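Here is the structure we will look at, set down as structure tokens.
One protein chain is absent from this view; the other protein chains keep their places.
By written order: A and B. Residues from 1 in each chain.
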Amino acid sequence: MAEVKRKIQDFHHVSRGWNIILNIIAAAFSFICIFPFLFVVIISLTDEKTLATDGYRVFPAKWSLEAYRFVFQSGDTLYRAYGVTILVTVIGTIFSLILMSLYAYAISRKSFRYRGFFSVFAIVTMLFNGGMIPTYMVVSQLMGLKDTLWALILPLAMNAFYIMILRTFYITSVPEAIIESGRIDGAGDFFIFLRIVLPLSLPGLATIGLFSTLGYWNDWFSALLYIDNPNLVPLQSMLMRIESSIQFIQNSKNSSLSMAALQTIPQDTTRMAMVVLATLPIIFAYPFFQRYFVQGLTLGAVKE
Amino acid sequence: MIKSRRSFSFVLAMLMAFVLVLSACGGSKNNAEGNSNEPAVEAPVNLIWYTIGTPQQDVDKVMEAVSKYTLEKINATITMKMVDWGDYPQKLQVNVASGEPMDIIFTASGGFDYVQNARKGAFMEMDDLLEKYGKGIKDTIDPAFLEGSKVDGHNYGIPANKELPQENVWRFNKNFVDKYNLDISSVRSLESLEPLLKTIKEKEPNVTAFGMDKNFLPNIPYDYVIQNLPMAVKLDTTDYKIVNILETPEMKQALTTMHKYYEAGYIAPEAATTGSTNDLTTSGNWFADMAQTQPLADNLWSASYGYPVVSTPASNSIINNNSVQGSIMAISANSEHPEKAMEFLNLLNTDPVLRNMVDSGIEGEHYKKIDDTHMENLPASKSYDMPSYSLGNNMLLYLNPNDQSDKWEQFKKFNAEGVDSPILSFNFDGTKVATEMAAVQNVKEQFWASLMTGTVDPDEYLPKAIEKFKEAGLDKVIAEAQTQLDAWRTANNK
Partner (left out) sequence: MAALFKNLVRNKVMLFMVLPGAIWFFFFSYLPLIGTVVAFKQYRFNREGFWASIVTSKWVGWDNFKFLFNGSDAYIITRNTLLYNIAFIVVGLVLSVAMAVLLSELVGKTLAKIYQTGMFLPYFLSWVIVGYFAFSFLSMDRGMVNQILGWFGVERVQWYSDPKYWPYILIFVNLWKAIGYNSVIYLASILGIDRSLYEAAMIDGASKRQQIFNITLPLLSPIIIIMTLLAVGRIFYADFGLFYQVPRDSGTLYSVTNVIDTYVYRGLKTTGEIGMSTAAGLYQSVVGFILVMISNFIVRRMDKDSALF
């Protein structure tokens, strides 16, 4: 028995040679992906004047921490932005996972009479959108969410794209037979969903949870529209404001505007430091969610 | 299928019901506000002021002080909302379109565009208001500003009193001028730059001899009907004929010279896609470039770059729409208190105390006065660092310690020397040819920067661009503009 098991384990893996080749491919591609980010880190640590003279260099002639010093000088604003971003991301992810997992489950069930209608109802929202101004009207004037954290959370809570992916996960990873057997045991729809379906589709939920988290973390547009209060500005929005201001000034042909604006716009290195500060914490989101890719699997195996 | 259609009509019905409720709400709210306003004559009003710039920490604090002052003077308080540079056009569009309450709006060519939005009805027409409450403005600021900012014969905003004409200069990095003992006094035309550029190219191969970004535009004696499109009228015109500027001999010659410079390596190879020359000015690795000037500009540049910069004129001093519309304050069309807003604008443009408070903050906290006309920033001014140009009459501002005492006198002289463009205050309305405008704009973006920076050979690309413009419908746009210009001429006796 032990012999057979070992053999199967071996079979489970690719051969040593292939493993090395696959590792090289994956490592090469992830290097291509990591390199620009490393480059951002390097530029953020380059001396401003050196950067202007030499351009982007992997090994700059002179290093400097000035950019970070400058960013942290703003003190409160930065920490508060971190706070807002983390709060919005955590609450938003939980909130949207609940909404979407329920919706997706209902439209994944063949026994649901209106599944066709509600599927189309979701898909249409992905194809058509009313545009910025009408959306603004609804969120800020009808709902009165302007300058509240809800204005950062609610607009991203549902996403038809994620719902359709989640629906597919339910259909493929939860065998119909299990649900039927649960029903025969007398379990209600809701109980089946909570106790059988959710644990079995953990990888799917983790994927969508990850995407939601990244979506909330990277969102700056809601803040542009709905947030005036400087205490509620999230991190990415701080960064985007700087970037779009630079673009704006460069494209502007209004000389008095450019002259006045230039003085208040941060330097290249400062922007890169902002990118680093805004990105570093979220890198850990992936390992966090990835744990559940495996857990879902083992739980599923137990249920079988 | 039938089932889903039925549920769809149900949804539609719900939607309609909702819209009805919505519009009903909106309507009643406005009525209520309208009623409550009329009798309350003596109650102080609050004015909401949208302006451009990176939001400053102490805005609310300073506005409290400002409000105290204005409450006494005009019985109004002020709330200022600062919107960051890059967000301004988009955010203002959304806010104005959705009818957010606002009274005073900063607008400029390239900000939240003045002419375009005046025509769309974003601003209140203020001819009467100006007459009634804006006497101080009329007396103080250069009349050319008010004349030049008229749209279809009416005023929709108060331009900031500052440098009026547009004048280009050649700027030189003085370090190199001195090092090679170059004579810049003889430089005026584009062609006259050549010997200097040549010297620098030979002696300092690593220095960008002729710095420029993608917005570079050679000087030729024409004024553009719309800044971004190749339609222009000659400055000394008598017949007011609009031409395609690419077809003029002056442009052809300038572009040929530019291309020669490019080929010779005086211009950076990627000039046509370069967004800014900040890295050059920071590092000092440049020799010459072109810039718009104002009095004492050399000092300003030298101080901010950290090395001496000198300049010499490159064009005449012209007053055109663009130079007049660089900074304007308008009254929002949905303002509840247009009279008060006008009173405030009048005060802001005539009262040095208010103007300096808005600009530099609270005396003793953000700045201190040295003498009657000079002031000095205190450390706290970091929390209230405002862009002066956008906040009204600049000539009321206190001077910095190292400013020359006759700074504003020099500005007045500079403004007086400007010559009106023949089409000053003619603003083309592209609504009728919007389809063609979109196509023409795309063609312009495609060819403009590479032609103007000399990156491509005009012998080959100029005819190509002209052909493409024709295809996009430029002739139709020019014809429409000509019709409007002729009508404007008749109306204004030009």
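Following the convention adopted for this analysis, a contact is a pair of C-beta atoms (placed from the backbone, for glycine too) under 8 Å apart; a residue touches a chain by one contact, two chains touch by 3 or more.
As the structure is a computational prediction, the values presented were derived from the model and not from experiment.
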Wait, the hidden chain, what does it touch out of the ones we have here?
A, B
Which of B:Val310, B:Leu399, B:Ala439 or B:Ile466 touches the chain that is not shown?
B:Ala439
Of A:Thr50, A:Thr148, A:Gln247 or A:Gln267, the residue touching the omitted chain is A:Gln247
For the full complex, which residue in B:Asn46, B:Asn75 or B:Ser98 touches the chain that was left out?
B:Ser98
Interface with the undisplayed chain - residues on chain B
11, 14-15, 18-19, 22-23, 26, 30, 93, 96-99, 113, 116-117, 120-122, 214, 226, 228-229, 268-270, 272-273, 275, 333-334, 430-431, 434-439, 441-443, 445-450, 455-456, 468, 471-473
In the complete complex, the non-displayed chain touches which residues of chain A?
8, 11-15, 18-19, 22-23, 25-27, 29-34, 36-37, 39-40, 55-56, 99-100, 102-103, 105-107, 109, 111-116, 118-131, 133-135, 137-139, 141-143, 154-155, 157-158, 161, 163-165, 168-169, 171-173, 188-190, 193, 201, 203-204, 206-207, 210-211, 214, 218, 239-240, 243, 247, 275, 278-279, 282-283, 286-287, 290, 293-294, 296-297, 300-301, 304
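Everything that follows uses one rule, which is that only the chains that are shown with their structure count from here on.
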Seen from chain B, its contact residues with chain A in the complex are 3-4, 7, 22, 52-55, 57, 81, 84-91, 93-94, 97-98, 100, 108-111, 162-163, 166, 213, 215, 227-228, 275-276, 278-280, 282-283, 285, 291-292, 304, 322, 326-327, 385, 387-390
So, in the complex, the side of chain A touching chain B is made of residues 48-49, 51-53, 55, 114, 116-117, 120, 132-133, 136-137, 140-142, 224-225, 228, 230, 241, 243-257, 259-265, 268
